[in-house]
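Dropping the structure in here first, questions after.
For this depiction, one protein chain was excluded, whereas all remaining protein chains were kept in their positions.
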Amino acid sequence: MKSTVMVNAAVLPAPGVKPLVRQYVLPPINEGECLLAIVASEVCGTDVHLYHGRLAGVPYPLIPGHVSVGRIEQMGGPLYYVDGKPVSIGDIVTFLDVYGTCGKCMYCSVWKASTRCPHRKVYGITVGAEEQPGLSGGWAEYMILRRGTQLLQLPAEVSPASWIGGGCGLPTAVHAIELSQIKLGDRVLIQGSGPVGLNAALLALLSGAGWVGVIGSPNTRLQAAKSFGVDLTLDIAESTPEARAKAVRSATGGHGADIVIEASGNPAAIPEGCSLARDNGKYIIVGQYTDNGDIPINPHLHINRKHLSIQGCWGSDFSHVYRAMEVLSRFNRNYNWESFISKRYSLVDVALALDDVENRRVVKAVISPSND
Amino acid sequence: MKSTVMVNAAVLPAPGVKPLVRQYVLPPINEGECLLAIVASEVCGTDVHLYHGRLAGVPYPLIPGHVSVGRIEQMGGPLYYVDGKPVSIGDIVTFLDVYGTCGKCMYCSVWKASTRCPHRKVYGITVGAEEQPGLSGGWAEYMILRRGTQLLQLPAEVSPASWIGGGCGLPTAVHAIELSQIKLGDRVLIQGSGPVGLNAALLALLSGAGWVGVIGSPNTRLQAAKSFGVDLTLDIAESTPEARAKAVRSATGGHGADIVIEASGNPAAIPEGCSLARDNGKYIIVGQYTDNGDIPINPHLHINRKHLSIQGCWGSDFSHVYRAMEVLSRFNRNYNWESFISKRYSLVDVALALDDVENRRVVKAVISPSND
Amino acid sequence: MKSTVMVNAAVLPAPGVKPLVRQYVLPPINEGECLLAIVASEVCGTDVHLYHGRLAGVPYPLIPGHVSVGRIEQMGGPLYYVDGKPVSIGDIVTFLDVYGTCGKCMYCSVWKASTRCPHRKVYGITVGAEEQPGLSGGWAEYMILRRGTQLLQLPAEVSPASWIGGGCGLPTAVHAIELSQIKLGDRVLIQGSGPVGLNAALLALLSGAGWVGVIGSPNTRLQAAKSFGVDLTLDIAESTPEARAKAVRSATGGHGADIVIEASGNPAAIPEGCSLARDNGKYIIVGQYTDNGDIPINPHLHINRKHLSIQGCWGSDFSHVYRAMEVLSRFNRNYNWESFISKRYSLVDVALALDDVENRRVVKAVISPSND
Partner (left out) sequence: MKSTVMVNAAVLPAPGVKPLVRQYVLPPINEGECLLAIVASEVCGTDVHLYHGRLAGVPYPLIPGHVSVGRIEQMGGPLYYVDGKPVSIGDIVTFLDVYGTCGKCMYCSVWKASTRCPHRKVYGITVGAEEQPGLSGGWAEYMILRRGTQLLQLPAEVSPASWIGGGCGLPTAVHAIELSQIKLGDRVLIQGSGPVGLNAALLALLSGAGWVGVIGSPNTRLQAAKSFGVDLTLDIAESTPEARAKAVRSATGGHGADIVIEASGNPAAIPEGCSLARDNGKYIIVGQYTDNGDIPINPHLHINRKHLSIQGCWGSDFSHVYRAMEVLSRFNRNYNWESFISKRYSLVDVALALDDVENRRVVKAVISPSND
C-alpha cells in the first residue's frame, strides 16, 4: 500500500495576487527525474517582477524559486554530475535553473548562443505549477527536476547559505565578467549595487582589475562594496550625473572606464554608461532584464565616435553556474557570500520576503522550507 | 636664382561660404616631407559636412580632399613604403589621410586604438590651409605630405580613378568588415547605399557571406548593388519599417541578419538595425559620422534580451588602406571600382561637385586638377 | 503478416581484411530514428585508414560511409530540421555524421568544445555493424539514423553528387577556415591537395584572401586548384623545401604567409608550415588525423620568437555542415563541387574504390547503392 505524500509550496496564483501556500500531491519520480528536498531557495528581483506580472509569457499559477539548494531524495535511474561522478541519495546539490535547451536549433547548434534557444525553460519562472510532473519551483518543501537538468554538488567549503547568498546574481555576474574580458589593471565601473552589481564588482576585483567603482544605492549596499575592496562608490540618489562623471573621470586619468557593466535595470543608465566608458572601451549591458521603456541615446557621440563596444548579456548557461561554484569554493573563505543574506523566511512569509526585496530592506532574502 | 611657383587650390574660406580657387606659393620641401602632383582627389559626404560647417574643430580656411592620388615630384630625403621599398620620383601613390598619430599616448600604446589618438590629424579635414607648410588637401595642383605620412604605391592594375572610385568609403568599409568577422554563409544586412554602404556590401560578398541585403536609396545606387551581386535591395523611401522587417526576416529564416552594418548616418537607423539583427548577432555602426541628434532605443528589447553585440567603428588606420589596395588589386578586374565615379570636376567646379554629392546626383565625384 | 526486408551493405570484417557485401535484416524503426535509402556515400581517406586498421577503437565489423545522402523512407515519429521545419517522407537529406554528443559533459557544457565530447559517435567509423539497431554506415542500401541525429535537407541547387563531391572535406575545411579568421587581403598557404586541402583553398578564396597557394601532389589536383583560382601551386614531389620556401617568400613580400593551413597528414609538414608562416601569423593544423609519429620542431625558432599562433582543428559540428551547405548552395553554380568526383562505384566494387583512393587515382570516389 502506498501512502500519499503532500508537499507544501508557496504559489503566485496570478499576476498581482498575493502568494499563498498550497499543498500538492507528490507524484512518482519518472526516469531521468529526481526529487529534491529543498534546503534553501533564493528570493531575487525577478520574483518581484513575477509577483507584479511584469514578465511576458509566465504560466500562472507559479511556484517561484529558480536558484535553490536541496538534498537528493529519489532518482528515476542513475544520474551523473558534469565530471561523470554518479549522483547519490543524500547529496546536497544545486542545479542550472534552465532545462530543455534543445541542442538542435539554430541558436544551440549553429550560432552557439544557447541562452537564446526558444525551447529552454526556467524553473520557477517559465514552468507553471500545473505543468506535469509539477513541483517546478524552489519555494516548496520538494521540487522535481526534469530529465536533463544539470546538477552541481556543493563542495564541503560551500554551504547552502553561501550559494544562495551568491544567488542567481553570481552566475549572471560570471557571464558579464566573461564578456568583459578584463585585462590586468583595467578600470571597471559597475552601474547598480543589487546582487548582480555587487557580484560583478567582486568578480572584477578577483579578475585583476586595477580599479573598481560602483554607482548604486542604498548606502548599506555601497558600504558592502567598500568592505570587500571596491575603490569608489557613488550613491545614485545623492549625486548628479555631472558629479558622477567628474568622479569617474578623475579616477581614470580623464578618459572614462575601460569597462562599464550595467546591472541597474534602469534605462537611464544606458546613455550615462556609454559616456562613462572610455573611447574604444567595452560596455556590458546585463541589467535590463525587463522592459522599462525607451531611452534616448546619441549614436554619434555615444557609439560611433567613441569606437565603443556594447554587448548585451542575457541568461546563464551551465558554464557560468560551474564557474560560480569554482569561485565560491576558492574565495568564500575570504569574502563570505553568506553575509549577503539579510534574512530568512518560511514558506508562509513569502509575501513579506517579496516586500522586503522590493523595498530593498535586504540585500538577499532566502526561503527556508523546514528541511534542514 | 630661384623662381616662385604658384599652386592653385580650391578652398573653403569658412563654414557655409562657397569654395573658391586661391593661389599659394609653393614652399621648399623639408626633410621627411614630399611634394605630390595631384592626379585625382575624392569628393565625399564629409566634404559636404565641411562646407556646411557641421564638423567640430575644423580650422578654416581649408583645402579639402582627404583621399587623393598623386605623382611624387620632390622628396626631402629618402622615403620608404611599408614593405621597405624606397619611394622614387614619378611614383603614382596614395597615402593614409591620417598623420601625426603619436604612438605614445594611452590610445596608441596601451589601448591599441590609434584611431582615437588625440594627436592624429587628417589632411583636408583637420589641417588648415594656413598651417605650415601649407597645401594640406587634395583639391589642389600640389600637396605637401608631412613627415611620417604613410605612402602606398598604386600597382599597375589599379588606376588612380579606381582608387578614387573606392574613395575613403573603401578603407572605411574594410574596417567595418574587419570588425564584423563574417563567417562563411553569414547573412549580412547593410543600412545605407552611399559609398561606405556599397563598398561594405561588396566586401561582404567577397568575404563569404551567404546573403547580402542593402537598405538605401536612390534606386540607381540600389541597382548598382544588384549589379555586383547583392541579393536583396530595399528602397528606404518607398518602404515602411514593417515591410523592411518582413523582407529581412523572410530572407533570414525569420531570425534577422547575422550581421548588420549601419552606413546611413541617420540616427533612426539604429533601433531599426538592432531589430533587424538576429539574437546574439552583431551590429557595426560606422555611418554616424556627424551628430544628428538623439534617438530612442529600448535597452531591454534591442540589446539585453537580444544578447546583441554592437560595435562603433571610427576612422581608419594604415592597415585598412593597405587591405583596401589588396582588394582593389585583386578584384578590380571583376568589379571595376572606377565605375562608381559618376563625374569629374576641375578645381573651379568644386561648388558644383559638392552640390551634386549633397543631392546624390552622383555616386562618386572626383576632382581632377590639370596634372594627368 | 510482415515480410522480412534484407539490406545489402559493404562491410569491413576486420583490420586489413578485404571488404565484402553482407545482407542484414531491416529492423523496425524506433521512436526518434529514421530510415534513409542511401543515394550516394563518400569514400574518403579515413576509409582507407579504417581498411588498414590505423584508427584506434574502431568496432569491426564495420559498415563504412560517414558522409552520405539519402531519401527519407520511414520515421519513428515526427522529426525536424534545424530551422524547425518538419522532415517529410521522400526528402533528400544529408546529416551530421556525429551523434550522441551529450551536451552535459565538461567539453559540451563548460568548455564549449563539443568535438571533444567523449560520448560522441561517428556513423561509419565508431559504430559497429552489429551495434543495435544496425545499418550504421552509408555504404549500404539503407541506413538507420539514431535519435538526435541532425538532418539537413539538400536544396534544389545542390545535387547529391555535389554534396558528396564536397564530402567530409568541405565541413572540415569550413572548420579550419573558421579558425583561421581570414581578413581581406590575407595571404593563405595550404599544405596538402587532398579533399580537405582543395576545399580549404577554395574557401580561402571565397573568404577574401588576397593570395592563395597550395603545396601538394599529384599534378592533376594542383591543376584543379589552379582551375578554380589558386595563385600558386607547388608540387611536393618535384620541389625541395628550399625551393618552396623561396617561392612562398617571393609571393609574400619576403615574410611568409599570414595564414598556413596544414591538410597533408604528413608530420614533416609541421616544421615546414611553421617556417612558411610569417611572424605572428596563424597556423591551423587539421590534417594530422592519424598518428604518423613524431617530428622535431625548434620551439625557439618555430614558435616563440615567431610569436606564432598554432591551432589544432579536430572534427566538425553541425555548424560546419550547415555552413558547408550554405556555401554549396550559393557557390556551386560557380565552382561545381560535383566535378571533384572522379568515379562512382557499386557496393560490390568497394575494394576497388579504396584502392583508387589510396593510390590517389581519383580526387573523390563515391559509392552509389542502387537507390537513385
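We just call them A, B and C in the order they show up, numbering each chain from 1.
Just so we're on the same page, a residue touches a chain if its C-beta (ideal position, glycine included) is under 8 Å from a C-beta of that chain, and two chains touch if they have at least 3 such contacts.
Computed from a predicted model, the values in this text were never measured in an experiment.
Student: Would you indicate which residue among C:L308, C:V321, C:I341 or C:I367 is in contact with the undisplayed chain?
Tutor: Only one of C:L308, C:V321, C:I341 or C:I367 touches the chain omitted from view, namely C:L308.
Student: Can you work out which residue in A:P13, A:G76, A:G100 or A:G210 touches the chain that's missing from view?
Tutor: A:G210
Student: Which is it among C:T220, C:N292, C:N334 or C:S370 that touches the chain not included here?
Tutor: C:N292
Student: Even though one chain is hidden, which residues of chain C still touch it in the full complex?
Tutor: 106-107, 111, 113, 115-116, 253, 255, 258, 267, 270, 278-280, 285-301, 303-315
Student: Tell me which stretches of chain B touch the chain missing from the display.
Tutor: 80, 82-84, 101, 103-106, 109-112, 148, 150, 317-319, 322-323
Student: Contacts of chain A with the missing chain: which residues?
Tutor: Contact residues on chain A toward the absent chain are 83, 174, 177-178, 181, 183-185, 203, 206-208, 210-211, 253, 322-323, 326-327, 329-330.
The rule is simple: only the chains that are shown with their structure count from here on.
Student: What pair of chains has the most C-beta pairs in contact?
Tutor: A-B
Student: Just the number, please: Cα centre separation of chain B and chain C in whole Å.
Tutor: Taking the average C-alpha coordinate of chain B and of chain C, the gap between them is 41 Å.
Student: Between chain A and chain B, tell me the centre distance in angstrom, where each centre is the average of that chain's C-alpha atoms.
Tutor: 44
Student: Which residues does chain C have that touch at least 2 chains other than itself?
Tutor: Residue numbers touching two or more other chains: 83, 322-323.
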